[in-house]
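Every protein chain but one is kept in place in this view of the complex.
And then subunit A:
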Amino acid sequence: MSTVTETLHHDDDHHEHHAPPAGIKRWLYTTNHKDIGTLYLWFAFIMFLTGGAMAMVIRAELFQPGLQIVEPHFFNQMTTVHGLIMVFGAVMPAFTGLANWLVPMMIGAPDMALPRMNNWSFWILPFAFLILLSSLFMEGGGPAFGWTFYAPLSTTYSGDSTALFVFSVHIMGISSIMGAINVIVTIFNMRAPGMTWMKMPLFVWTWLITAFLLIAVMPVLAGAVTMVLTDKFFGTSFFDAAGGGDPVMFQHIFWFFGHPEVYIMILPAFGIISQIVPTFARKRLFGYASMVYATASIALLSFIVWAHHMFTTGMPVFAEMFFMLATMLISVPTGVKVFNWVATMWRGSLSFEVPMLFALAFIVLFTIGGLSGLMLAITPVDFQYHDTYFVVAHFHYVLVTGAIFSIMAAVYYWLPKWTGKMFDITLAKWHFWCSLVSVNVLFFPMHFVGLAGMPRRIPDYALQFADFNKWISLGGFAFGLSQLIFLALLIKACRKKGEPVSDQVWEGAEGLEWEIPSPAPYHTFETPPVIK
């Protein structure tokens, strides 16, 4: 809370325009939204590669039936930490990084509202993940109870490193809450004159709604991990039936956080796609207002569907019907969005630059993930699909080809604005096509093994799944290697290699961020622009 008063005094360097300090101090002390955005994005990418390396361990073990490479306990740690890192370390920080870079530029603000807190909210993140990752090397190993840390797995049956897990989740939560508060205050207070609510770019809208979701549910997650901590170490019985608690209640509390969380990871993606598609269709976004209302209704509905993750815990039929129908209702606003993107492209003058390729892949593949989600929403069939690879296929389609592809689309779209140089288009196309093919070889067959009954989170499986798993693993290795192309491209781009680009960068691009010079100067919009 002291951060608030601190931020009030930050402005001295704001008006003097001196160059940022050189070396590491520039990054440690920076309060510049562009620097912090870059830090978030690089951090997210490093975490993406780290979590990806764990996925490679998982796929190597599952390449053949039987146990050959790792112990089952280590396998469980890999699935758990892979999930935690990808959710809290890769996808969420990447979106926060994009928000830092883009929200002030899109609304014509000189910086985020609370720059000192912005610095703080980034710099506690690496420590959270150091704590989490270091627990893997301790006696007894790291968390092995799945990223959902269901009680009693995380209370009665977990190792002592659970305390470190809880502490690191607390830090991640504090970081994202601070980031969310910053986004909300920036958007409410710092819009340029004339930037009315319904003129805001959709990326700003979706992030605003995401930020409200974050401050609503991250504290509930903090509560859940705190209860796990006290149950495990301080003798409380929140989730222990012997002491009057209830393990099923854990799932209710967790998914009350968990379901809005999945929209936290996809709403900014919707915003990104809504920025990119109009640019390369050279048409205005179809149904702007309906996009805003659809985003808001998805966010509201996300609070009343949590129990669809727990149909098999034994709920009354009425509750199962309610959660089934409420879940299916979400496909209506989501369908509105997909329809609007397609309608934006309808009779547009389309061109297929790399950001557009990723955006198109997003629309098709995210819709596949959405449809398998609709299947999972149907209570009776969920009893068959629950805890199988079908679920794994579903959430990887929405998170990898959904959230991650949208982040890649965003990076390709705005990277020339950030560096002032066009990225290496050949490498980018290699990255896209390799990723597109391999990601489908990786995740599509998971639908089939899931329907055939292969359970998730196991290091070994029945022989009849061997062929499919071999293909899945090969797809996985190929997808992992494809990301190294992206790494090479990003390093090249950060060394400012490539053709200089115009201020507008893309022919059809519209918005305040395309009116400032490329590369974007260190300070922008110190005098607010006037919006027509």
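Just so it is clear, contacts are C-beta pairs under 8 Å (C-beta built on N, C-alpha and C of every residue); 3 or more make two chains touch, one makes a residue touch a chain; residues count from 1.
In the analysis below, contacts and distances are computed from a predicted model.
Undergrad: Which of the following is the UniProt-recorded protein name of the chain this complex doesn't show: "Putative respiratory nitrate reductase gamma subunit (NarV)", "NADH-ubiquinone oxidoreductase chain 5", "Inner membrane amino-acid ABC transporter permease protein YecS" or "Cytochrome c oxidase assembly protein CtaG"?
TA: "Cytochrome c oxidase assembly protein CtaG"
Undergrad: For a quick check of understanding: of A:222, A:324, A:400 or A:415, which residue touches the chain that isn't displayed?
TA: A:222
Undergrad: Out of A:34, A:59, A:82 or A:191, which is the one that touches the chain we can't see?
TA: Among A:34, A:59, A:82 or A:191, only A:191 touches the chain that is not shown.
Undergrad: Sort through A:22, A:198 or A:242 and give me the one touching the missing partner chain.
TA: Among A:22, A:198 or A:242, only A:242 touches the chain that is not shown.
Undergrad: Thinking of the whole complex, not just what is shown, which of A:256, A:311 or A:514 touches the missing chain?
TA: Looking across A:256, A:311 or A:514, the contact with the absent chain belongs to A:256.
Undergrad: Spell out, residue by residue, where the missing chain touches subunit A.
TA: Residues of subunit A in touch with the missing chain: 1, 4-5, 7-9, 11-12, 15, 113-114, 177, 181, 184-185, 188-196, 215-224, 227, 235, 237-238, 241-244, 246, 248-249, 252-253, 256-257, 314-316, 319, 528.
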